[in-house]
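Data first, discussion second: the structure below is written as structure tokens.
For this view, one protein chain was removed and the others were kept in their places.
A, B and C label the chains in the order they appear, each numbered from 1.
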């Protein structure tokens, strides 16, 4: 059911781990729903020079974390903010519909980490464009 | 579904035909229900010396006619009267439940032919013991 | 020659099914590799079924056969639309899977109109039009009849229903591999099919549900079939259905015109060589392999037994064969007197039948009919009456 790319990022996750004195940290999800993602950023001159993640969750959640960190590494904060869940899913060569929320989680994790950095540095946090939140709405078709 | 005996009497019916100047004739059944049996008797000194049948009906009806005529041939009228549908079915090594009415038909046909003989000879017709008539009652289990 | 009852499973179909029993045996709902293969095989079969009837794969749901498809379509549509109305229209000559389901629905608050048919077994559009009320939610008319082979004016019924926003279901169990089917062009909303009628395995079928049409679930349970039909998928059966339907619709015109020609030869011989015989059903609007005739003065079950003894499988509308009180409701609906209905014989030819089969069958039928007539009191009376009149 998963693409080869998803399986690759799941079996060989990139940037897994922790940055002990990260410049920004974002945590999203909740254990009751079965997924938590934590993103750590090192920022130098507005550029993400290092990023790591820790994830409790399914294969898609782990692969999304891995891919998302790859996508934002070396980017400016503005560029990283624009990395959408769709971009993550596309880079993974697609996610099953019921797993799209994992990519949303990754986007939200990055946003949280960036805003954590901005707040710590006395900047206004950026606003979410709205729209999706971590939801399972597409699953209500049950019987 | 039919026993070998039934198939034998169906494939090689005994006493099939007509007795043109029969001493007694009995007809039972009706074409709407899919079976008609006609029994012809030659009676000498109270003994059935010849018997023939004509049947429009299913395999069991034809086999029952054939077997019934066999059973009464050479018998006295009293003996023939006592040949029950059960005896016909047993002699056939059983009939499927939904086909038991065919043996009933045979019994009734014989009774009718005997009484036809008795009436023609100025005798009182014998009375049916009651109980079964040609019925499909056992089939009402449908759904 | 009883292909309408069932067909042998094509050895190539069995071949295709085999690996899915013991080697690729995964439960398609599981996550692991073995299971993913099963899932892919099911989706492949779904495509083949869709292609065969002009549908989209996501409009195909697998079931345990024609009966389940019919039950699901009718009960599912009726209960889903109960708020809009409680009136259902069907025909008097449907298969029992439809008729008994309608009787069930009548017990549960629905009103059912059973349209009559003409002497050839066709529903009249005028009758349909007259039967529709503002409470009508569903029309179910079979594509072609299993006993007399009569084909219904499906495109006309489809167009009529679509115009009025009434759901249209058709039982096409007898049709796949015999007539072209295009659910989109024919405006069909729901369609039932069953694999064992076209050289597929028994116990597997499908229901086509047009995209956008919402009917209630019937088998409740796990989330299989996009949460619409629960139960662990019969993977070998589904694979077999897929292979069988693809083969069934290939070269349809070529195959069926051959069968139709054979059938016509057999029919002409029977009608010409056996007196007091009549054709039941429509002369041209009928399934290519179907032949249904009534022989006066004899009863069908005994005829079947003689034919069976000669190695010929056939079927009859006689009550005596089914164990029910009445002869075939289909034969009565086209106006046959009961005693003539009892004397009916159905033969259905299939791809493997040859000219020799047909000649042999005709000879044997002739012999058997003569033999049974010779012992029939009705025939004897008829002969006597005729000789008197001469």
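Definition applied: a contact is a pair of C-beta atoms (placed from the backbone, for glycine too) under 8 Å apart; a residue touches a chain by one contact, two chains touch by 3 or more.
None of these values were measured; they are calculated from a predicted model.
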Residue of C:60, C:142, C:287 or C:305 touching the missing chain in the full complex: C:305
Absent-chain contact - pick from C:92, C:219 or C:265: C:219
Residue of C:46, C:169 or C:196 touching the missing chain in the full complex: C:196
Residue of C:153, C:180 or C:231 touching the missing chain in the full complex: C:231
In chain C, positions touching the absent partner: 2, 5-11, 13-14, 18, 21-23, 25-27, 29-35, 64-68, 70-71, 95-98, 100-101, 103-104, 194, 196, 201-204, 217-223, 230-237, 301, 304-305, 307-308, 313-315, 321-324
Contact set of chain A toward the excluded chain (per top definition): 2, 7, 10-11, 13, 16-18, 27, 31-38, 53-62, 98, 136, 139, 142-143
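Just so we're on the same page, only the chains that are shown with their structure count from here on.
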Chain centre separation (chain B, chain C; CA means) in Å: 39
Chain centre separation in whole Å, for chain C relative to chain A (CA means): 55
Multi-chain contact residues (two or more partners), chain C: none
Contacts with two or more other chains, residues of chain A listed in rising order: none
